[in-house]
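The complex appears here without one of its protein chains, the remainder shown in place.
The letters A and B name the chains in turn, as written, and every chain counts its residues from 1.
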Amino acid sequence: MANMNMIQALNSAMDIMLGRDRSVVLMGEDIGYFGGVFRATEGLQRKYGEHRVLDTPIAEGGIVAAAIGMGINGLRPVAEIQFADYIYPGIDQIASELARIRYRSAGEFFAPVTIRTPCGGGIRGGQTHSQSPEAIFTHVSGLKVVMPSNPHDAKGLLITSIEDDDPVIFFEPKRLYNGPFDGDPNKPAVPWSTHPKGQVDEGYYTVPLGKADVVRSGADVTVITYGTMVFVALAAAAALKLDAEIIDLRSLVPLDVDTICTSVKKTGRCVVAHEATRFSGFGGEILAVVQEECFWDLEAPIQRVAGWDTPYPHAFEWEYFPGQERVKKALALVMEAQ
Amino acid sequence: MTNPTRLHLPTPPARPGEAPDFSYVHLSPAGAVSRPDISARARDIGFLSTELVRVLDDAGRAVGPWHPHLDPADLQVGLRHMLLTRIFDDRMQRTQRAGKISFYIRSLGEEAVSVAQCMALRPGDMLFPSYRNQGLHIARGIPLVELMNQLLSNTRDMCKGRQLPVMYHSRPGNIFSISGNLATQFPQAVGWAMAAAIKREDHVAASWIGEGSSAEADFHHALLFASVYQAPVILNVVNNQWAISTFQGYAGGEQRSFAARGPGYGIAGIRVDGNDFLAVYAATQWAAERARTGSGPTLIEHVTYRAAAHSTSDDPARYRAKDDAEHWPLGDPVMRLKQHLIALGEWSDERHVALSAELDGLVAASWKEAVTHGTMTEGPRLNADLMFEDVFKEMPENLVRQRDLMRAERGAK
Partner (left out) sequence: MSQFVFKMPDLGEGTVEAEIVAWHTKPGDSVNEDQLIVEVMTDKAAVEVPAPVSGRVVSITGEPGDKIAVGSPLIVFDTAGREAGAGSAADAGLDAAVGRERPGASEGVAAVAAPHGPAASEATAAAVAATIPLEEGGAVRGASGTGAAAAFAAPPLVAARSGRVMASPANRRRAREAGIDLATIAGSGPGGRIVRGDLVRVSARPRVAVGGEVVAETSGERSVAGVGSVAAAADAASTTEIKVIGLRRLIAERMSAAKRNIPHFAYIEEVDITELESLRAHLNSTLPRRTGGGASGAGGREGNADTRTRADGSDGHGGDGGAGIRVGGGVAPPGLTYLPFVVLALTRALQAFPQCNVRYDASREVLVRHRAVHVGVATQTPDGLKVPVVRNAQALSVWDLAAEIRRVAERARSNTATRDELMGSTITVTSLGKLGGIASTPVINAPEVAIIGLNKAVERPVVYQGAVAVRRIMNLSSSFDHRFVDGYDAAAMIQVLKDLLEHPATIFIPQVSIP
């Protein structure tokens, strides 16, 4: 076991997979020699060589397409898109090609590509470094979508994603790279070394896709969330002294409906929280599932906490970011109705 | 038409009712273009991308440094493949018009592009075609019945009912799955080639797009990545002058040849007569050897003509002169190879007729067999349960549930 922040955990995952499986290759902008702008691939090119850890042109469409071609030819590419904000040039190759190759060739061809990309705000990154576009990809059939919230999960999930023969879009909430963040920007940053999920097994292990984590058990209310909002929700519930059950989805596709429903049926009250914009956000899908499966157990309308429906602003970071106040309000509303 | 603005609007030379005019097509005399060494630097052989590599002259004689000196038996095989492609296309077109399949795309006039290149490559080389390269399948011996099953989306459909007709694939034949999206296969081929290089194998990848599709960003990505990594790939732009009704001017062909984009990226570009079987073969051979020996990628522009409509949904008489194809200066690939073989004394009209009949019979027999596996209206049908398979490697819970819902809708047990 070792203290690892999320970056180190991701690095460890890739290190282990490069060592375990000769078909694994990494590719992306600045990831090779430089080790990645977030240091996620630090040291890996030195260790495994330039033919396994490739720097690429600044062409997200090309990166994804080349990864597909490599995947067809027996490699297991892990492509980094430097910021999720830049993934859009690659959407045609992701949605039209990568997601459908297995399907349209009746399983004769498939490309086991993992696309890793940092997402989310809280870092004063403005519109082009703060987006959470996961809902665009959850809507494409044939893609798996993952977002860990802590180093332990990040490593296990990344290993599982790389080993998965289906394409995986692996979102990394960059605000959580160095430590958990509870939404309060005025507090000094807390490192992962102080957190139990910062204790990471140095060897090979997996965390399954499609299995949510009940981060905190409780009886009053269910909070369904993922990414940075996991810690914001924990803090908000604690501030209200609510016995909240906090569920970290970890995997958006496949979605762990069982854990969600067991919890909501128990508490009868539900808050859904994500950083991404509200309208047509993934929270809408969760709400629909909860409404369909747990309607008769609902004591109150399901509340949704999300970013505002605006582009991500720079100067208004903390007014935009769905912090504890927004979560607390949702919790208050959902608890109020009898 | 005068244009008072500074906005140039490309116009084809002959609209419906106008006289065909192919003076814009730059031709070189057959055999006039030299053949550089396969390891020559792209920047030194720029001429190759603006001239026209030709082997067969107008009399059907093979001339010049690009002459591949193929065995007549191989040429006969090539002729057979091209003729079969044409006959297959013709018959499938007719079945579509008869309502027996829903859609079809012919490759009339472009048979050499696929067949000749395929024959110049090895079986282990991976092909990333567009939807107009059925000659590849035929040249690689994919049984006609299999292609027809796909067209019919019947119970033996290689795509299990999921794809539009003509979107074939063949794993054993090393032909990648055809996508309806344009140009996506181009950079994928480059990635495949990069992997071959990483694995230290000597396979090469080859891909085809139309000149119209070269406008897509994927064209740029393919050339860029091919150039950056010197990937062992052959990138083919099949310039058949038309992309549905979009004249090649809208792809930038008025200002510069498509092959000339290659040197712009530092890639060797060859502009070749796409209707000249021997020239296509020779150019491919050059490019394949170049790639295999680590001298990098090649962009080949095949200058040809889309003699038929874009697809069964298209009517070219609405946007170009009706007799355009007949005036194409570079003739017809099947006729020219036939003529060449006859000139060599290795073929005859009678044999040609006999071959046509034989191939026609083969197509008919294959069709007869294919329809026993189901058609659009009769016979066994694919189970709609297949809709839910292969979305992922393992069927997830939500799809199991949806499949059950679909079954209930359908009224099946």
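Just so we're on the same page, contacts are C-beta pairs under 8 Å (C-beta built on N, C-alpha and C of every residue); 3 or more make two chains touch, one makes a residue touch a chain.
None of the values given here were measured: they were computed from a predicted structure.
J.: Which shown chains does the chain we cannot see touch?
T.: Hidden chain, whole complex, touched shown chains: A.
J.: Looking at the full complex, which residue from A:C119, A:I247 or A:L298 touches the chain that isn't shown here?
T.: A:L298
J.: Have a look at A:A2, A:A189 or A:A337 and name the one touching the chain we're not showing.
T.: A:A337
J.: Which listed residue, A:G179, A:G210, A:G268 or A:G307, touches the chain dropped from view?
T.: Reading the full complex, the residue touching the unseen chain is A:G268.
J.: In the complete complex, the non-displayed chain touches which residues of chain A?
T.: 220, 240-242, 268, 295-300, 329, 331-333, 335-338
Everything below uses one rule, namely that only the chains that are shown with their structure count from here on.
J.: Touching residues of chain A toward chain B in the complex: what are they?
T.: These residues of chain A touch chain B: 25, 51-52, 56-57, 59, 61-62, 65-75, 89, 92-93, 96-97, 101-110, 141-142, 144, 164-166, 210, 254-255, 257.
J.: Show me the residue ranges of chain B that touch chain A in the complex, using the header's touch definition.
T.: 126, 128, 158-160, 162-163, 167, 169-171, 176-177, 179, 181, 184, 186-196, 198-199, 205, 217-218, 220-222, 224-225, 228, 389-393, 396-398
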